[in-house]
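One structure, pasted below without further comment.
Removed from the display is one protein chain of the complex; every other protein chain stays in position.
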Amino acid sequence: MINKIVKSTAEAVADIFDGAVVLISGFGEAGSPIELIHALIDHGAKDLTVVSNNTGSGHVGLAALIENKQVKKMICSFPRTANSTVFPDLYYKNEIELELVPQGTLAERIRAGGAGIPAFFTPSSVNTPLAEGKESRVIEGKTYVMEYAIKADFSLVKCNVADRYGNLTYNKTARNFGPIMCTAAKTTIVQTKKIVEPGEIDPEIVVTPGIFVTKVVEVTNPEAESKLVAEDRRYPCQ
Amino acid sequence: MINKIVKSTAEAVADIFDGAVVLISGFGEAGSPIELIHALIDHGAKDLTVVSNNTGSGHVGLAALIENKQVKKMICSFPRTANSTVFPDLYYKNEIELELVPQGTLAERIRAGGAGIPAFFTPSSVNTPLAEGKESRVIEGKTYVMEYAIKADFSLVKCNVADRYGNLTYNKTARNFGPIMCTAAKTTIVQTKKIVEPGEIDPEIVVTPGIFVTKVVEVTNPEAESKLVAEDRRYPCQ
Amino acid sequence: MPITEKKIGWDRNQMAQKAAFDIPDGSYVNLGIGMPELVSGFVPEGREVIYHTENGLLGMGQVPENGKEDPELINAGKKCITAIPGACFFHHADSFTMIRGSHIDICVLGAMQVSQEGDLANWSTGKPGAIPAVGGAMDLVAGVKTIFVITQHNTKNGDPKINEKCTYPLTGKGVVNRIYTNLAILDVTDNGLFVRELAPEVTFEYLQKNTGAKLNQY
Partner (left out) sequence: MPITEKKIGWDRNQMAQKAAFDIPDGSYVNLGIGMPELVSGFVPEGREVIYHTENGLLGMGQVPENGKEDPELINAGKKCITAIPGACFFHHADSFTMIRGSHIDICVLGAMQVSQEGDLANWSTGKPGAIPAVGGAMDLVAGVKTIFVITQHNTKNGDPKINEKCTYPLTGKGVVNRIYTNLAILDVTDNGLFVRELAPEVTFEYLQKNTGAKLNQY
C-alpha cells in the first residue's frame, strides 16, 4: 500500500544532507512551512542552498534557519523583508551568498526543473544587470535571455489538505510556489493542516497530484509567522 | 460590467478569418468543442492552420471541418484515428499539410505560447526524424532539441462550467488541452455545458482563470461525437 | 537642480484618480506596491476592473474588515486583502503566465527614475552594499501590455526623477507608456515625452524646469 504519511516533522526532514539544494514554499509567511523549517533547524543540516521567494522575518522560520548558519546561499527574488535583519546582517558581512532572480523567472525555472525542460528563453530582465553574462538571442525581432531550470534535492512545502497518496490542495494565496516546488525536487516533503482518506479530495480539484510528493506530515495548527514575529519569538527557543 | 457570454455559437466564431491559426481542444472526442467546430463550418473561414491532438472521426466535428476543405495545415501528434478516413484521404492526395509533433512537445509549445516563453529545450524526439533540422544542444551531458512556442489567433475550447468572467472548470479527461489552449490564443472561444454566477465556482477550483477567455457560449447538451459517428451522421447534414 | 518651491500640483489620491480614469472598463490590472495600490480606490462609476496580484490571485478585493484578516490571503505587498466573487487562486508559474504572456492589460508601478525613452529603474540604487530586491517588477515590465508609472515628479531633494537617461540599474528598457506625477501626466512616445495634462497651477515651463529631459506639447 502506498502511504506517504510520516509521523513527525523530524522524521520528515531526517534525510536532508549537508550541501543539499532545498526549495522552500511561501510568499512571505503565506505558505511557508514553518514547522518543517524548525525541524530542519533541529536536524542541523548545513551548507544548504535555499530557494525561496523571500528570506524570512524576525527570528523564526526561514530567518531562523539562516540565523542558525545552515544556509550557504539564497536564491530568491526579494531578500529584503519587513521585520528582517537576519539576512541583511549576514549579507553585509559577506557571510551568505545571494542569487537574485526575477520572481517570474524564479517560478518558471522551478517549473522547468519539474517538467524536464533544462532551459528556456524569457523576455524578463533583458537589458538589465540581471541578464549580464547570460546567453541571449533575438526571436522574431525581440530579445530574450536564456535561463536554466532549477532542480533540487528537497522541497519543503505547506499545503492545506492531503491524502496518503500525496494529493494536495492549498489555501488561498498560500498556494504560491508550493505546486511547482513539489515537482522540482527529488524528495518533496509536505506539511498539511489535515489528512483525509483517498477519494475525499475531489479528483477535479487536486492541485498537486500525489506523484510529486514523497512524504506528508500533519501539522494541525501551524504557527502564524507574523504572530511569532510580533511576539519577538525565536527558534530555537532561548 | 464584464460579460463574456455570447448568445450563439455563430456569434462566438464570427471573427475567425481566412488563414487564421486555430487551436482546437480535445483528445479524441473528449473535450472536442463540436458545436463550435460546426459553427465554424457554417461560418466558412478557410485556409486555416489547426492545432489539435487528432484529426477527428467520421464526418462530424474536426473531421467535417477538414472534409469541408477549410483546413490548409494540421499540427498534431496523432493524425491516424479510428473511424477516420477524411484526413488520410486528403493527406494521400497531398491536399493537406501535416506537422507532426510529439504530444508532450505539442502541449509544452502551446503552454509556452501562452506563458510568453518563445522557445525551450526538450529531450523528446532527440535522435529521431522529428528532431531533424532543429537546433540541438548538450546541457549537463544530455542532448536536447529546441522547440518554439505555438501562438494562435483563436482557440476553440469545450469546458464544463463557466461564469461571465470566463472562469472555467472541466469534466474529467475532457480537460486535456483546454486549459493551455485558452492561454495561447489572442481570442479564446469557449463552449460550456453550464453558466453560473460569479462566485458560484469556488475560487480554489477554477482551472482556467477568466483572464484567458474572450467569449463563452452555453451549449447545454453537446453532441457526443462517437454517437454521431456510430450513426454515420455528417455535418453539414445532407 | 531645481526645487519645487511651493506645494502645487496633485496629491497622491488625485494622482491615483488620474491613473484610474485611464484604465478602461474590463481591464485586467496589476498594481505595484505603495502608491499604485491607491488606484483601486478610484475606479470610475460603471467600470469593472479585475485586479491581479502576482502571488496568485485574480480578482483582488478591498482590504478586509478589522478582525477578518487571513494571513493566507495577501497581496504582493504582503498586506491582507479579500477576494471578489468570481476570483480565482493559482500557483506562481500560472500567475507569471498571465504576466509574461501579456494577458495583463495594465500594470501601475512606482519608479525611482524614468528616462525619456521609457526606461524604468525601480528596484535598486546600484549602491555597493545595498541588498538588491527585484520581486516581479522585471517580469511585469517585460510582459504587461501597458505600463503606467505613478511617482512624485521629483525626489525629496528636488532632483528630477524623469531624465534623459536613468543612472540606476534598469528594470526594463523602453517599457513605460505613461507617467502620472504630482505635476503632470506624460506620454512616452517614439518622438519623446509629451505632456498630456498639467496639474492645476503647473505651467509647461515650470514642469520643464523640474524635468531632466526635453518635454513636448501635443
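We just call them A, B and C in the order they show up, numbering each chain from 1.
In this text, a residue touches a chain if its C-beta (ideal position, glycine included) is under 8 Å from a C-beta of that chain, and two chains touch if they have at least 3 such contacts.
Computed from a predicted structure; not experimentally measured.
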(request) With touch as defined up top, name the shown chains that contact the chain not shown. (result) A, B
(request) Taking the full complex into account, find the residue in B:36, B:119, B:174 or B:217 that is in contact with the omitted chain. (result) B:174
(request) Consider the whole complex, including the chain that is not shown, and state which of A:116, A:129 or A:222 touches that chain. (result) A:116
(message) From the list B:2, B:37 or B:107, pick the residue that touches the absent chain.
(response) B:107
(request) Write the list of chain A residues that the hidden chain touches. (result) 1-2, 111, 113-117, 163-165, 167, 183, 197-199, 201, 203-204, 206, 209-212
(request) Tell me where the left-out chain touches chain B, residue by residue. (result) 27-31, 77-80, 82, 87-88, 91-92, 98, 100-108, 110-111, 122-130, 170-180, 207, 224-226
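Convention: only the chains that are shown with their structure count from here on.
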(request) Mind naming the chain pair that shares the most C-beta pairs in contact? (result) A-C
(message) Measuring centre to centre with CA averages, how many angstrom lie between chain A and chain C?
(response) 29
(request) Give me the residues of chain A that touch two or more other chains. (result) 108, 122-123, 170-172
(request) Indicate the residues of chain C shared as contacts by at least two other chains. (result) 83, 89-90, 93, 96, 99-100, 142-143
